[in-house]
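Only one protein chain is missing; all other protein chains are in place.
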Amino acid sequence: MPKFQNFPLPDAGEGLTEADVVTWRVAVGDKVEINQPLVEIETAKSLVELPCPVDGIVTELVAREGDTVEVGSPICVFDIDPDGPPAPEGKEPEVADPPPFADHANDAPAPVEKPVASSAPVEQEGSGAVLVGYGVKADVVHRRPRNVEVVEQIGGVGDTEYPVLAKPPVRKLAKELGVDLTTINPSGPGGLVTRGDVEQKVKATSAQTLATYANDDQPWLETGYSNDDGRSTRVPVKSVRKRTAEAMVQSAFTAPHVTEFLTVDVSETMNLVAKLKADRDFADVRVTPLLLVAKALLLAVRRHPEVNASWDDTKQEIVYKHYVNLGIAASTPRGLVVPNIKDAHRLPLHALATELQHLTAEARSGRISPARMADGTITITNVGALGIDTGTPILNPGEAAILAFGAIRQMPWVHDGEIQIRWVTQLALSFDHRLVDGELGARLLFDVGRVMNNPAHGLVWA
Amino acid sequence: MTATTSQAAASLEAHAEAPSTVRTLTLAGAINAGLRAAMDRDPKVVLMGEDIGALGGVFRVTEGLHKDFGERRVIDTPLAEAGIVGTAIGMAMRGYRPVVEIQFDGFIFPAYDQITTSLAKLHYRSQGQITVPVVIRVPFAGGIGAIEHHSESPEALFAHTPGLRIVTPATPQDGYDMIQQAIASPDPVMFFEPKARYWDKGEVDTARVATQLDAESGASHGTAEMGRARIASPGSDVTLLAYGPTVRLALQSAAVAAKDGVSVEVIDLRSISPIDFDTVLASVKRTGRAIVAHEAPVAFGTGAEISARITELAFFHLEAPVLRVGGFHTPYPGSTHEHDYLPSLDRVLDAVDAVMAH
Partner (left out) sequence: MAGIGPLSEEGLVRLLTYKGKRVKNARFGPYAEDLTADDLRSFWRNMMMTRAFDNEATSLQRQGELGLWVASLGQEAAQIGSASVLRNPDYVFPSYREHGVAFMRGIDLPEILRTFRGHQHGAWDPAAHNFQLYTMVIGAHSLHAVGYAQAMDWDGLVGSGNPEADGAVVCYIGDGATSQGDVNEALIFAAVNTAPVVFFLQNNQFAISESTTRQSKVPLAQRADGVGMENVRVDGNDVIAVHAVTRWAMEHARSGAGPVMIEALTYRMGAHTTSDDPTKYRTSADEDYWRERDPIARLEAHLTAIGELPDDFVESVAAECKEMGKRTREAVRSWPKPPKHLIFEHVYAEPHARVEADRAWFERYEATFADAEGAR
């Protein structure tokens, strides 16, 4: 069977990359012998005659006279077994590359992602294997694949092994903090003492001091570090605490706060709560006094929409919002946050209850999103939940009013001309005196009180 | 004499001690004695160089050898450094052991080609079939008030060529021992002699190396020993590495530092190729602080290699960066400024202060 073998253009001059084919000394069909003149090529350095590398018959002249060919590309094909039996019908054998000499037999290229033309060894990316006389070594563009087992066995491909104590920056830290490196249990690879180890050691040392006069469960100390005598711990201000502090400062020191107080007999509200709790329509939601306060505030805001606004100092404009995003101040494991119920003004009581419930659950689990907290227009802070009567709340930045809803207690009250035991609570409204004056604030507060005192009044305003 | 008296005399003789093998010699004298011992030991040892015959060498290191061994073995050569080294290579190929002298460090450069392209590479080129046991002796370094080209420290230029061994004795004992070990070694050895130290005196035990080299595998043991560093003065706070002319400076610096309560360990490297990093690293791991002092310019010098290697192999033991005290990136200056250029006690102690400050 014919055996076809190509002849890749060699590098004739120590590092050439291409040559021009000038004159073929043979024609297709010619019988050729090793070393007989084959073709004249022109390189960057000179005109060179290439001798034939095989005994056989020329079957194809791949490169034509005048072509520029890259080193390594086939210039012609020979049949090196022309006297063998002819190929079976329809089964022409493939053209092979010349077999490599023994010293390049194992230069198989490293596995590459795409199949590569077999006739162009120099073009194989990443193999790095080039036959002698085939020019400059091709750029290696892939890392050579590693033998993972061996790497694990020797512990990495890094350079040398050494017993590592601590890196210089860690040593410096230890020195500054007065920690003896040799007393630390290292947690780093190979017994390396890490920065964390040093800091841990410092805290561990100081925790013992604290334990003498407090219990160990003080999560707020967790990210802090104690000073040398362990008598105080510094905790960096971060995330929620940081944001809260910033908001408080911004609000407290830009908006002139005025707080007005109202003490209200909310016995009717408490009756309504009891009734709603028993109502089938409200069986699937929690009904609390807070729900009714929220509704009361929403109804009051409808009557005094000019409190639902924001003072834009930069533009010297008051932004009146035509929607109410009702914020409920919540204490979460990460600190104080104020998520809000969007478009609360539209929500009927049941829907409001549902939203309130969602909000409470989110707050408890700490899963409040930034969107949830954005764009609030008015806020209720339920100080009563902690048994507090009232307070002077600080506005949520960007809002003009905040209502503190105190604890509901049974108090002696004058009702129908007699002293009776009634459910009494205190409401406190802080407002931004730049856009809400005392009268407006008072009216808003009074209206909230009216609905809380007599929920039926909500019907009158609805 | 009565029988008892002669008996007594005989027993007195029996108790008499063998003559001491320890002599007090200068460094130049010790190398001279070592050359003599090597020439006695092996008739293939021949010396070649300019003015080494009747004159005995410009530093008298070959004094007396021409007279005792003759002009066939102590050869005055033409004024041609390449020729001296090149012909030595040919002789070595035929089994001789040429010990050539390059008269001054600054004149080694005409021979640089023969040293780097032939001497260093013939063993490798021939797959071990050719050995070239040539020793090249070079008075080197400064501090003697000389004119240009007579105070150079070119050792790094040769240490950077694989195939050469580079050694330098700082004491007469090492001068005596190491020249013989170098001659016995099958590898080419460049033997840098600190010329400012030629007249320093010291005790030399002449027996030890003789026993070693007369034994089988003596050449191998000698080559290995030649490559080892020596702790010249133990200490615990700082490792101070020196070789050749700076060993004396290092010891002086350590003495002054001790008064300030700093314990400096002085190591005489003795060998630049190879450098005995086992000894160096063991010390640095204990002290955590390293300084290298050499006369050669700091930039691209022996200290640079040592610093890099310590960083690679003992980084996590370091309390401070490795510092180098040495010449500036200028040609060796006129002798008026020589002592401002060369590493000095103050510069070494400043380096000690610097590493201790961390």
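Structure notes:
Per-chain numbering from 1; labels A and B assigned in written order.
Everything below uses one rule, namely that contacts are C-beta pairs under 8 Å (C-beta built on N, C-alpha and C of every residue); 3 or more make two chains touch, one makes a residue touch a chain.
Source: prediction; values computed, not measured.
Touching the missing chain, out of A:L47, A:V141, A:A252 or A:A274, is residue A:L47.
Considering B:T77, B:Q103, B:Q180 or B:T246, the position touching the chain not shown turns out to be B:T77 (whole complex).
When the whole complex is considered, the residue among B:G227, B:G301 or B:G327 that touches the unshown chain is B:G227.
Shown as candidates are A:D11, A:D197, A:D265 or A:D432; the residue that touches the absent chain is A:D11. In the full complex, subunit A touches the hidden chain at residues 8, 10-14, 34-35, 45-51, 53, 101-106, 110, 131-134, 144-147, 150-151, 154, 157, 159-160. Touching the omitted chain from subunit B are residues 72, 77-78, 80, 82-83, 85-96, 98, 110, 113-114, 117-118, 121-131, 162-163, 165, 185-187, 219-220, 223-224, 227, 273-278.
Here, only the chains that are shown with their structure count from here on.
Averaged C-alpha coordinates put the centre of subunit A at 63 Å from the centre of subunit B.
Residues 312-319 of subunit B are the ones touching subunit A in the complex.
Per the touch definition, subunit A reaches subunit B in the complex via residues 159-160, 162-168, 171, 192.
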